[in-house]
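For this view, one protein chain was removed and the others were kept in their places.
After this line comes chain A, so read on.
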Amino acid sequence: MALLDLDPTVVATARKLAARAAEPVVSIAKAHTTVAVERATLRLAGITGADSTHRAGDVPWVNRVIDTVREQCGLEHGVVLPAFHALRENNIATLTELAEATAAGQVRFTVPAGRDRDRAAKAGGTAVAKGIKTVDRNRAQRDKLVTKLGDPPQRPWIYLIVATGDIDEDVVQAQNAARAGADVIAVIRSTGQSLLDYVPEGATHHGFAGTYATQENFRIMRAALDDVSKEVGRYVRLTNYASGLCMPEIAVLAGLQRLDMMLNDSMYGILFRDINPIRTFVDQRFSRQVHARAGIIINTGEDNYLTTADAVDAAHTVTVSQLLNEHFAHEAGLPDHLLGLGHAFEINPKVPDSFRLELAHALLARELFPDAPLKWMPPTKHMTGDVFNGYLLDGFFNLAGVLTGQSILLVGMMTEAVVTPFLSDRDLALANVRYVLNAAGNLAEDFRPSPDGLIVKRAHQVLGEAVDLLERIVDDGLLNAIADGTFGLMKRPADQGKGADGVVEKADEYFNPASELLEAGE
């Protein structure tokens, strides 16, 4: 039930402006491919493994192939045509063998024409379709398990993070967290993985403040959560990060290993990791198409804006980003129920009425996106070493979450910014959530903010400011707005940033069976 009495025409205007702001960027995304999109395509077509003899350490086979194709015949026609043409010409059975031959310098890649082109397109199409079929099967398997074991009995779903750096330790922590009530487990990635232009291989045991996202680590953790799901009698979901320079590949690996949610924001990499804007938008679109196909809930990263900018002054930038993320997601085929738009409880607790302002912002998001599984993020910026105060703040965060009907609640730790959470910190944090759910889980039923009160007025004000900002972005162009530091205060020009050299303009005869299948939704 609507409590804020938002003006439907203002809401419609906001959406229309977001679509207009996004339009030129979508055109750019459609006109380009990237090394990461091409690698993701080959991964769907079945390539696995890494070259362990390289002196710089393991190099995934897919990187060897893409780099060589690019060198010898360019990527503007896509990798599928030259790769599958080379398979046939050299009489090689699998892509992995092709990669080995490539590394040995035995393959010469060319863009095929005529009948050769048709043959390569057909073979590539069949291989990619097989990968997509695996993604489809995983989606069906998830549906089956959810039907059999059930969803969490309550909203919000309880989302907990593990981050030991060692996948085997992560398994122990994740299973214990699920037994203690977690509905969603997120495995934080190793610091800096977002800037690696390759996906590491195999099970890993030495991450920095997190565990590397690899296909094998995904498989290990999903299997462990399947075991514990049976034990606790509900389907425990697994989250990882499709962000950074390998966003499309990681999305594919998530689909192949039945991950359930992925962090995936349209602008996070640009703003917070200084990744080239064009690279990001191209990679974004492909990764979201994969997520749509795999039935994966995306989590967007609006909470990050509030950790750099002031949570009151910048509240409308969150709304603007949510609207843009919504549009980009819809455009890529994601329905509302897979749209975990983010926002956070980050207002300085010393600000008078800070809790009322938090309620206003949280309700605004709830009412603007009634069918999206909103992700509600805990305080981090104003968590100090005072763990007692932190525990209180987390209690208010939990209360705001249940009172405003948030869908996914990331459990706050009182030791945020102090240590990586102790076993007991996580246990106490869950006790905090349970108490609030039990004591006030249905309080929303009785909660009617006064129409003239601070909460309603503030929500209207933020929406108004969001519309104003969107108008400026439409006039200025989204890429210029990003270059000028509109979001999170970072200035990111479109021709700069990491990974820019991995962007390739598509030729007219560009061919990518993955894009075609995903675009058509078949």
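Criterion: a residue touches a chain if its C-beta (ideal position, glycine included) is under 8 Å from a C-beta of that chain, and two chains touch if they have at least 3 such contacts; residues count from 1.
Assume contacts and distances are computed from a predicted model.
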| item | value |
| --- | --- |
| Which of "Peptide ABC transporter permease", "Carbon monoxide dehydrogenase", "Lysine 2,3-aminomutase" or "Imidazolonepropionase-like amidohydrolase" matches, in UniProt, the chain that is not displayed | "Lysine 2,3-aminomutase" |
| Identified contact with the non-displayed chain, of A:E23, A:E76, A:D427 or A:E519 | A:D427 |
| Per the touch definition above, residue among A:L409, A:M490 or A:V504 touching the missing chain | A:M490 |
| Absent-chain contact - pick from A:D67, A:D168, A:D274 or A:D476 | A:D274 |
| Listed residues A:S52, A:T191 or A:N348, member touching the removed chain | A:T191 |
| Option touching the unshown chain, where A:T110, A:N176, A:N389 or A:Q461 are the choices | A:N176 |
| Residue ranges of chain A at the interface with the undisplayed chain | 56, 176, 179-180, 190-192, 195, 208, 271-274, 307-308, 380-381, 383, 416-417, 422-424, 427-428, 488-490, 498 |
